[in-house]
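Every protein chain of the complex appears in place save one, which is left out.
Letters A and B name the chains as they come in the text, with residue numbers starting at 1 for each one.
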Amino acid sequence: MIELLHDYYAYWAIMLLLVIGLYGMLIKKNLMKKVIGMVIFQNSIILLFVAAAFKWDATVPVLDAAHPTENVANYLNPLPHTLMLTAIVVGVAIVGVAFALLIAIYRNFGTLEEPELMERMRGE
Amino acid sequence: MTHKSVSIIILVASRALARVIQLFGIYVIIHGHYSPGGGFQGGALLAAGVILMRMAYGREASQSEVSTGAAIPLASIGALLFAGTGLITLAFGGHYMDYGAVPVPGIEEPIVRYYGILLVEFGIGLAVMTVLVAIFDDMLSVPPEERVEGGAPDESSDPVPVERRNPMTR
Partner (left out) sequence: MLVVFAGLMIYATLHLPERGNPEAPMHQELNLVGKPVAGAYFIQNAYRDAATPNMVTVVLADYRSVDTLGEVIVVFTAGVACFLILRRRETDDS
């Protein structure tokens, strides 16, 4: 049991984070809170990849003369790190566009609450 | 655009800190070959320095950092620097982005790749920094209905007096 916990606790925490993000996106009525839920969801995916790249007794993927590259177990897997590096920056860009859309919505309708927003869109 | 309520501590500290952040951003880009770092991270740090100056001094006073109008053109220069590096390798008969194909006399192929990566990192850093600054500026741009009536319509400088301005733009 302790063995199981030791091996999988990081994945479980990541999955809880993912469900929290999903809760924010699906249940919350405020568009701003939906964006916050989306960011939490996105970061849980990033954490999942970084956790998957982890190896015990390995060092960061920067060449070090003390660790020969012939033994692959000496270094963390660099591929998920690279993918997530770009994903983080694209995430920042997505958040920027989302906030720009929210600002435009707020200027037009004066609210970010979803039911109120639907009412005003119908009313006009 | 310096407001009365902005403390002198914020002005002095942000001016000192922004330079350190920007210097560290350049270091992260250039030293990305030997330590964790690279274009994306360094670009974000450079943008953080510029945005700190924007927040402390206001948009008008910090136009000398990266001016609002120049952000998007600079970002396209960064993206084109990246794409142009790939096109150079095409001109020498290699695959797209295959830096080793460029024949530089006296330098072996891995070293050519080294400098190709450096060039690409500069392009990424420039693009990321200017795009983040541009997004920040766009979010704080004042919409026309909040402006004061009667100003010259095509006046590029902002005619809004201090007290009518959104507190975030100070």
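Quick note on the criterion: a contact is a pair of C-beta atoms (placed from the backbone, for glycine too) under 8 Å apart; a residue touches a chain by one contact, two chains touch by 3 or more.
Just so it is clear, the structure is predicted and the values come from calculations on it, not from any experiment.
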item: Among B:I26, B:A61, B:I88 or B:M139, the residue in touch with the chain that has been omitted; value: B:M139
item: Chain A residues touching the omitted chain (full complex); value: 7-8, 10-12, 15-16, 18-19, 22-23, 26-27, 51-58, 61-64, 69-70, 72-75, 77-82, 85-86, 89-90, 93-94, 96-97, 100-101, 103-104, 107
item: Chain not shown, touching residues in chain B; value: 32-39, 71-72, 75-76, 78-79, 82-83, 86, 96-97, 99-100, 110-111, 113-114, 116-117, 120-121, 123-124, 127-128, 130-131, 134-135, 138-139, 141, 143-145, 153-154
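Note that only the chains that are shown with their structure count from here on.
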item: Rounded Å distance, chain A centre to chain B centre (Cα mean); value: 24
item: Contact footprint of chain A on chain B as seen in their complex; value: 34-36, 38, 40-41, 44, 128, 131-132, 135, 138-139, 143
item: Contact set on chain A toward chain B in their complex; value: 60, 62, 85-86, 88-89, 92-93, 96, 99-100, 103, 107
